[in-house]
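Only a portion of the chains appears, each positioned as in the full assembly.
Each chain carries a letter (A and B) given by its place in the written order, and its residues are counted from 1.
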Amino acid sequence: MADTGIIIISHVYEIAEGINRLIQEVAGDVSIKVVGGLSKSEIGTSFDSILEAINENQADNLLAFYDLGSAKMNLEMAKEMSDKSITIYDVPLVEGSYIAAALLQAGVSKDDIEQQLKEIQIAK
Amino acid sequence: MNVETGIRWMELFNEKVQAEKDYLTQLDTPIGDSDHGNNMSRGMTHVIEAIETQKPDSLEELLKLITTNLLSKVGGASGPLYGSAFMGMLKAQKEDNIPWSAVIKSGLESIQKRGKAEAFDKTMIDVWIPVVEALENNQLTDAVIDQAVESTKPLKAKKGRASYVGERSIGHIDPGAYSSGLLFHAMLEAEAE
């Protein structure tokens, strides 16, 4: 599944960078791009930097994870403007992206990953 | 609406946002994350700068510029929402002879498409809905706008960050409703000039 990657969107720079370190540990071969904050110090998300992360990710199929609702809206806009196939999951940011990364690394198919993510779906 | 009035509209909206920046943030404190003033101020500063440097000479160019700047510079939920609103207006405005009320309505629909909010969820659309209705009947006044803003106070939030505090959101004006109020007050003023 080398053509499936992960993008992580958080309102905060450190959260995104920290998740990157956490999941790199178990998924060194998975293409992961993270975006956190409007800048290193400003909290928020922006459509531009999400689109940038989508483009920078080597993979054409992306599993996307976010923290709070407003990140999701920007993610959806970026998805609509991108040619890549992007699936946004309403699952816990840290826990969901960790599971997806571990499974991608283990070579599990996207369908099977979605099955597992469904079990931790939450209203966000 | 033509491009000159449109530019004036944005200038007046910007003035109001900068003047009421602290109040917008204050509204976003009990039921949010205290950044709506900052968000709108940053977004509108960029819109004004872009107007000055790019000097749009059609309404279409103006709406495009507003859309991209709000989308990428606001930073909060209101970014993609106001961005979507102006994108919806841009699309509608391309149609021949479309009335202004229909353009604003298209903006409202885009906000709803993006944010999935319904009427009375205590969001900015609780201002947009009555404004569109009044526009359609040629009855939009400052009083109509103020009343719509105020009507968000008793509501319980069902969307956005305010929904996290549930019952506790009751009794506070929604910050996005207030900034939308400023947007429409500015529109009336620009049209009157």
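Keep this in mind: contacts are C-beta pairs under 8 Å (C-beta built on N, C-alpha and C of every residue); 3 or more make two chains touch, one makes a residue touch a chain.
Remember, predicted model here, so these are calculated numbers, not experimental data.
Chemist: Per chain type, how many copies make up the whole complex in this structure file?
Modeler: A x2, B x2
Here, only the chains that are shown with their structure count from here on.
Chemist: Report the inter-chain centroid distance for chain A and chain B in whole angstrom, where each centroid is the mean of the CA atoms.
Modeler: The separation of the two C-alpha centroids amounts to 29 Å.
Chemist: Which of the residues in chain A end up touching chain B in this complex?
Modeler: Counting only chain A, the residues touching chain B are 38, 42-48, 68-70, 73-74, 76-77.
Chemist: In their complex, what parts of chain B are in touch with chain A?
Modeler: The touching residues are 33, 35, 39, 71-77, 79-81, 83-84, 114-115, 159-161.
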